[in-house]
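With one protein chain held back, the other chains of the complex are shown just where they sit.
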Amino acid sequence: MSRILPYLLSGISVGGQYALISIGYTMVYGILRLINFAHGDIFTVAGLLMVYAAATMPLYISAPLVIILTIILGVLVEKVAYKPLRTAPRMSVMISAIGMSYLLQNTMWYLTGGLAKKYPTLPWISDKINVGGTTTSRVTLITPFLTVILVIFLVMLIKKTKIGMAMRAASRDFETAQLMGVKVDSVVSFTFIVGSGLAAVGSMLYFTNYATVTPVVGAMPGLKAFVAAVFGGIGSIPGAVIGGFIIGICESFIKGASWTTFSDAFTFGLLIVILGVKPTGLFGESLTEKV
Amino acid sequence: MKKNNQRQGLITAGIVIVLLAVLVLLDNAAWVPPMLLTVLRKGVIYALVAVSMNLLNGFTGLFSLGQAGFMLLGAYSYAVLTIPVENQTAIYQQFKNGGLHFSITESLTNVMGEFGTLIGVIICLIIAGAVAALFAYLIGLPVLRLKSDYLAIATLGFAEILRALVQFEKLGPVTNGSNLLYGFTSFSNFQIGTLHLGTVMPFLFSGACIWIVVLLINSTYGRAFKAIRDDEVAAEAMGINLAKHKRMSFVISSFFAGISGGLLAMYQASVQAVTFKSAMTYEILLIVVIGGIGSITGSILASFLFVGCSEWWLRFLDNTTVVSLNGKIASVIVICVAIVGVVALIFWRNRKKAFADKRNTIFLTLIVGAVLLAGQIKFAISSSLQLPLLRSGFRMVIFSIVIMIMVLFFSKGIMGDRELPDLLQKRRNAKAAKASKGGDAQ
Amino acid sequence: MSKNVLKVENATMQFGGVVAVDNMNLEVNEGEIVSLIGPNGAGKTTAFNVITGVYAPSNGCVWFEGDKIVENYPHGKMQKLYKGQNNGKYSHITAPTPDRITKLGMARTFQNIRLWKSQTVFENVLIAKHLRTTSNLFSATFRLNHAEEKRQREECDELLRVMELDGVRDELATSLPYGQQRRVEIARALATQPKLLLLDEPAAGMNPQETDELTAFIGKIRDNFKLTVFLIEHHMDLVMDISDRIYVLDFGKLIASGTPEEIQNNQRVIDAYLGVSNDA
Amino acid sequence: MLKIENLHVSYGGIRALRGISLEVPDGKIVTLIGANGAGKSTMLRTISGLVKAESGSIKWNDKELVGLSIDKVIASGIAMAPEGRRVFSDMTVLENLRMGAYLRNDKDGIEKDIQRVYELFPRLKERNWQLAGTLSGGEQQMLAVGRALTSRPQLIMLDEPSLGLAPLVVQDIFAIIREINKTGTTVLLIEQNANMALKTADLAYVLETGNITMSGTGAELLVNEKVKEAYLGKHKN
Partner (left out) sequence: GESGGAAAGSAGGKGSSGKTLKIGVFEPASGDNGAGGKQEVLGIQYAQSLTPTVDINGETYNVELKVVDNQSTTDKAVSAAQELVSAGVSVVLGSYGSGCSIAAAPIFGSAQIPAVGCSCTNPAVTAANPYYFRVCYIDPFQGPVMANFAKDQFQAKKTYVLTMLGEDYGSNLATFYEQEFKDKLGGEYKAESFPEGTSDFSAYIQNAVAYGADVIFAPSATTYASLIISQAAKAGCKIPILAGDTWESSVILDAQKGSDLQVFCSTFFDENDKSGTAATFVKGFKEWLNADKQRLTDNGGNDIVAAVSALSFDAYNTAIEAIKIANSTKGSDIQQAMFKVDFDAVTGHITIDPDTGDANKGTAYIKQADNGAFKFIKTQSVAE
């Protein structure tokens, strides 16, 4: 047990962070049918913003400020890069996302000079605690709980409110959704608000553990989170969360078993196997196209 | 009709010969900035991989992001097979007795001399393609059943797996683990006496491959691919075997990606797995989309533009001080022609639209074109300037802004889904039609 | 007595609990024009999908020109759910993909037009010839098949002439008016050189005028191409005009079959489908 | 009242509407007939904002609709059953009907209207839980019409509502149109089945290649020789 526990803890913690990021992917995908490649970079920007904000102001101001700024950035990205392309071919929107990711990365690179910035220590949540004989920081324990609470809240929001139904309608057919009176732009903005907000929260938890922020640091967790979303069946929020935890925990155990060379490869391998068995992910709706 | 075809063939052949001659000239003239050669070489290699990706994404409608992985396979296959035996101990220093202890190009050179090198390179490039194709075939069985984005992410993942595999220590004696492979036959080896052929060769190799892809696309199989792209259900109902044709397209595309990987290895003169990341695939995808999904000439044009921008024309943005006159004029001329060309192309493409529709496009094109031109002119007349904002990294910021502008304002790419000859042809046809209509009216 | 081209035997198609086609038996003989009619959701399109291999039936089999081309029996998940009859009569699975069936000589059109949108009319028809090419990838790429290619192109041009589509040969297929698009779909199906042509609501979206033209047209192609035609339609003028025989489907079951006169006077059909005054 | 003046619409270079003027008086059934590609659907799409007008005006209760976004047009009391059904394929039948009532907030009223749609199309009630994408063509058509009905609009625009429906249901559909019209809803109807449409309509316009070439009451056009020849087919009379 004492051998396994630390790996399990770190797996759950990383998994929770993946989960928070992957919700952003899955929601945007659910509605725009777009892999928002810039999402991982928005996550990184949130980290950098925190670096700068925490240098000049106390935490109780900087933390909410960073979340708000990240949300603004997320919505801005949508308005600039995706909204003008509503009627364009899907591939163009995808490219726009990749371009946006490039732009964010390169701008951060330019501003930071490509060097690692030290992430501020957030009091309380980065304190060390002792769980079952292993030392770990409090954030490790907080992450999964926070994730699950946020997700339950989100699922309720989407299931029980009109905006949830509007999102599902818009995801297939913008025009017809509009013909029902849905304000598609607001719905999309809402999606980005939620996604970016969660990415900002995720970034705080993530960087508290990992100390430094570089312009490309978001790329890998971004990709993993996306894989988590696909894994769970893209478009499904619970799927994304479960996918995130599975990937986080598997990764942690693989490293524990010293197959580190293949820890990333394993993630992707698992993905391919799952998709081979269930082509739309664990919880993805299988689309029957009637002919 | 027949005569027309013959004439067209002759014209094409003429263009090709002139192009090759110009390339040889460029390669050997002292006044040519080496950066131009870099752009030409890398551009034509990227053109091949972009075309191969276009075959899959643009013509068959299979959204795959595995290109970097197949290039990696090609590059490694090529490199491993061509490293001269004597260099192998030094290169595989971490893996004692590493290396294959033979080199195809070397053996053939020993037998046939210079000509043997060429044959060896061709053989190894084909093997490079074949290895990539083999892997594509294997992975194609499970993943090609997946729909759009699921396929994309599965292939992206597969490429990452390949990268990890190549770096696997147990394979070190062949792949040299995570270390560089170098010292193999590269473009600089192509030389007759003092005549450099380092730029002509990639054009020949890539050109031949692209030509084959074009032939394929215009054949009955190519048409079947397009049918699958447009409507799978209808395609299947009309007797096109989806699994077979999708796999065919995937394998062929990977084959050429593998070859372009081999060419890239030759161009870089070294290979390392870390460079074949998903970012590389994204770059290629950018090229494909900027050029126009479903347009071969678009992909080719965009490759040169992309490589030119990222490697050369924008480089001055990275330096606080601007370089001195050497090669400057040439670069300015090239980029001015490119800018004016693209602006003209855009205008021409939009010529039919009402002014209200194209107003934004026109203004933006003009502004961007003017800014770029002004930048070039300033660059040309300044001897050594300290400019604000310019420092390392600025180039990439501007570059990504340029990409965003391209994507937002020309969401169908430079060429849409048309080809350059089509555009010219259409114009001629339109003229002819007009003339004949005029005749009818009288 | 002419031999039957198509025979559907005890075919049942069940989606979860919904039985879309219920123990259907029908035959289409060589050279006939046979219609399948019935209320919305009766299972007509589903029947077509079973015949052309889009769905494997839950139970039953399909014969084409005397060969059993499709066969299935309830197994796996379906075993528990299956509500139909003849359970246990079949024990083999033969489930070719639609392309294989098309190759055998059966071609269809779709209820919702499915033309290849970026292709011209001519290309749409030419692509459908792909399944009849004998060239492999290599010979096709390097144009070693130019003779065959030339022949196919000529055949397509001829087909377009017969279908009176030569005027729009080089237009984008999807830019045409509805009526012509339907005709392109039929031309495309004919290009696969079928023996049996399946048309799913060919007159949908056409005005009476166009429907009349289509009626004449279907008769013409049957004679020209020596085809057998099996069609689904809600326009009764067309159905009654050209059908040799009619099958009526309701809630997945065949409720009547016979000549147009018989069907028109069948009370059950009138109640379920036609209504009192036939105005449509 | 919907009043359209000198409306021009183009797709790229193709001119689909070339200066159309027409009126849809309150409480009336107005039908547009015309050959394939005449521009009928374009007309409806322009009114609802799916397509931008090049020039001209569309006044709805004295409010200009040209330039408004789709959701604003819909919010002003217009509903549309578009060409090609366009049901939300991965939502259930019930959810589709709820989407129709997206802008309404009276829960009881919505439930009542949904029940009414189920009465009109019993087939839909049976299929209540089924994903709309797997419905048969005709069932989808019923759903599209039903969805437009649940929004309780002042003006309902139907684009070929009888397409793909069985003869019996076609008769029903026209009965339904008359019925909802009686409750005060204005109807703008497009039909290929010109015969039935003219019989049902108070007012009718004939559209040919983007121009209105004839207009009059339904009964007038029904006996018009030109109309008979071009749109009613040989079987009638």
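We just call them A, B, C and D in the order they show up, numbering each chain from 1.
Definition applied: a contact is a pair of C-beta atoms (placed from the backbone, for glycine too) under 8 Å apart; a residue touches a chain by one contact, two chains touch by 3 or more.
Given the structure is predicted, the values throughout are model-derived calculations rather than measurements.
Engineer: Among the chains in view, which touch the chain not shown?
Structural biologist: Taking every chain of the complex into account, the missing one touches A, B.
Engineer: Which is it among A:D41, A:E78 or A:D264 that touches the chain not included here?
Structural biologist: A:D264
Engineer: Taking the full complex into account, find the residue in B:T60, B:S103, B:T117 or B:Q167 that is in contact with the omitted chain.
Structural biologist: Of all options in B:T60, B:S103, B:T117 or B:Q167, contact with the hidden chain holds for B:Q167.
Engineer: Among the options B:G177, B:G258 or B:G375, which residue touches the chain absent from this view?
Structural biologist: B:G177
Engineer: Please pick, from A:S62, A:N209 or A:T280, the residue that touches the omitted chain in the full complex.
Structural biologist: Residue touching the chain left out of view: A:N209.
Engineer: Specify the residue from the set B:G98, B:G120 or B:G198 that touches the hidden chain.
Structural biologist: B:G198
Engineer: Quickly run down the residues of chain A that touch the omitted chain.
Structural biologist: So the residues of chain A touching the missing chain come out as 3, 6-7, 10, 14, 109, 113-116, 118, 128, 135-137, 206, 209-212, 214, 216-217, 219-221, 252, 255-256, 258, 260-261, 263-264.
Engineer: Touching the absent chain: which residues on chain B qualify?
Structural biologist: On the chain B side, contact with the omitted chain comes from 26-35, 37-38, 42, 87, 90-91, 93-94, 163-164, 167, 177-180, 182-183, 186, 188, 196, 198-199, 267-270, 272-275, 311, 315, 318-319, 323-327, 383, 392-393.
Here, only the chains that are shown with their structure count from here on.
Engineer: So using the touch definition from the top, which pair is joined by more C-beta contacts, B-C or A-B?
Structural biologist: A-B
Engineer: Based only on mean CA positions, could you tell me how far chain C sits from chain D in angstrom?
Structural biologist: The separation of the two C-alpha centroids amounts to 30 Å.
Engineer: Do you know which chain B residues sit against two or more other chains?
Structural biologist: 233, 237
Engineer: Can you list every residue of chain A that touches 2 or more other chains, as numbers and ranges?
Structural biologist: Where chain A meets two or more other chains at a single residue, that happens at 287, 289, 291.
Engineer: Which positions of chain A touch chain D when the two form their complex?
Structural biologist: So the residues of chain A in touch with chain D come to 162, 165-166, 168-169, 172-173, 175-184, 285, 287-290.
Engineer: How about chain D: which of its residues touch chain A in the complex?
Structural biologist: 48-50, 69-71, 74-75, 79-80, 82, 86-91, 95, 98-100, 102-103, 131, 133-135, 147, 151
Engineer: Provide the residue numbers of chain C that touch chain B in the complex, in ascending order.
Structural biologist: On the chain C side, the touching residues are 52, 54, 97-100, 102-103, 107-108, 110, 114-119, 123, 126-131, 133, 135, 137, 140-143, 145, 149, 152, 188-189, 192.
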